[in-house]
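This part shows chain A:
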Amino acid sequence: MKKVSLLIVFVLVVGLIWGCNLPNNDVEEVRTIKVGITMYNEFDPFTEEIRHNIENNLTQIADRQNVEIVTTTVYSSQNQLVQNDQVEDFIEKGYDIICVNLVDRTDPSVIIETAKSTDTPIVFFNRELVEDDLKRFDKLYYVGAEPEESGKIQGELVLSALEKRFDEIDISGDGVIQYILLEGEVGHQDAIIRSRVSVETILDGGIELERLGDEIANWDRKQAQTKVTSLLQGYPRQIELVIANDDNMALGAVDAMKIFRVQNMPLIVGVNGDQEVLKYISDGVIEGTALNNAEAKGRVIAEMAYGIAANGKVPDDINLVDGKYYYVPYIKIDRSNVKEYIEE
Partner candidate 1 sequence: MERFDLRHYFHRVKRASKRRSIQLIISLSFTIVAILSMSFMAFAFYTNYINTAKQAAIDNNKQVVDQMSWNLNSYLRNMMGISNSMYYSVIKNMDLTSDTMTKEMDILYEANKDSLISIACISQDGALISAAPIATRKAGVDFTEQDWFTNTEEKIENFHFSTPHVQNMFESSNYRYFWVVSLSRSVDLNFMGYTRRGILLVDMNYSAIEQMFSRVNERGAGYVYLVDSDGEIIYHPKQKAIYAGLVKENNLVDVTYDDGDYIETFEGDKRAVIVKTIGYTGWKIVSVVPVSELTGDYNQLRVFMLVIITFTIFLIVFGNVIISKIVTDPIKRLEASLKDIEEGALDAEQVYIGGSHEIRHLGRTIKSLVVQMRNIMDERVKEQKEKRKSELNALQAQINPHFLYNTLDSIVWMIETEKYPEAISMITSLASLFRISLSKGNNIITIKDEITHAKNYLAIQKVRYKNKFEANIDIDPAIEDCITIKLIIQPLIENAIYHAVGDYDDEGVIDIVGYEKDGDIFIEVRDNGMGIPPETLENLLKDKSQSKGKGSGIGLWNINQRINLYFKEEYGLTLESELDVGTTATIHLPKMTMEEYQGGEGREK
Partner candidate 2 sequence: MKNRKIIIGFIIAFFCLLLIETFIYLTYSNTQKDEVKISFIVTGDNLDEWESMKAGAETAALDKDVSVDFVNVPVDLGSEGEQEAVLRAFNDGADYAVVATSDYPAMISFINERQLFNKVFLARNGALNATINGVVADDEAIATDFSRYISFNYNCKNILIVSSHEDVNVDTLKESLIENLDSKGIKAEYRLMSSDPSVIKKSLYNIEILGNYDGIITLDYYTMEGAASGKLRINRDIKVFSVDNSQEAVYYLDSQGINALAFKDDYSMGFLAVLQITDKKEYGNMASNAPLYYIADRENMYSDELEKVLFPFVK
């Protein structure tokens, strides 16, 4: 009898203590998934397209899965400190997952540490952080594209164009292609690799190249226009090829050329698949572009975000490299296939 009562007391005490430690996991009837998105800059059309796609896809998923998904987007105005605060703010407000388009891809420490300390998963996109950083926490993911591929596509576009009409392009007729390079942001992995791979691909194709200029235009149309204008002042007729790290800068080059009234438009290649660029491609102003599939990126990010937030794992149909990376393939767009991608 005594033992029985002792046992009861013991069970009660243990139960009480255990009960105290249990978190109050009130199960909500309709689960709300909160997704935070922070973008490095609101004036980058390409990243804006990705954002737009993420939001659209999330809305679709919400309808399909009959859940409520709250999506909040903030912009960091190209300031990493602002972005750090934004991520902390998201985490404080209990967001389930945060999609981060880093400002400084070399400086994600604060974000990673905050995420880790609160066990919040983060999907980085479009700005690839180094592997050492991505390895610091098992709930960090990266969605982007392999820049080598885009560089290669650019090179191939140039090579195929040169193959068909070398003489037309080689305005000077010296057998050497004079080119200018419009680079994206300082230190951006896409900018560095695209610049190098595109040039090397052309060189490997047996073409002699001469660089007239290598300008950093920060993915910006206006900056690109300015840089190209100043280059045109130095080389009014010499530029035969413009390799732009992305379509915005390609458009900037086109703008500059138009304003400068260049008679023989050089060969221009870009990356991303901007609708305006696609029009130019069909018009023959721009040679081609590598479609950086913003739609696919947006879809993958949205699906990953939902999967991780709702089920705690990345959906099975998204195959990650090393369990962390997802690379969306590029598609080569030139005059032959541009029609498929133009949205009316």
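How these were chosen: all candidates are chains of the complex that A comes from, given by their letters.
As a working rule, a contact is a pair of C-beta atoms (placed from the backbone, for glycine too) under 8 Å apart; a residue touches a chain by one contact, two chains touch by 3 or more; residues count from 1.
None of these values were measured; they are calculated from a predicted model.
Here chain A appears alone, and the candidate among 1 or 2 that touches it in the complex is 1. Taken together, the chain A residues at the contact with candidate 1 in this complex read 106-109, 112-113, 116, 128, 130-133, 135-137, 147, 178, 186-187, 189, 192-193, 195-196, 199, 209-212, 214, 216.
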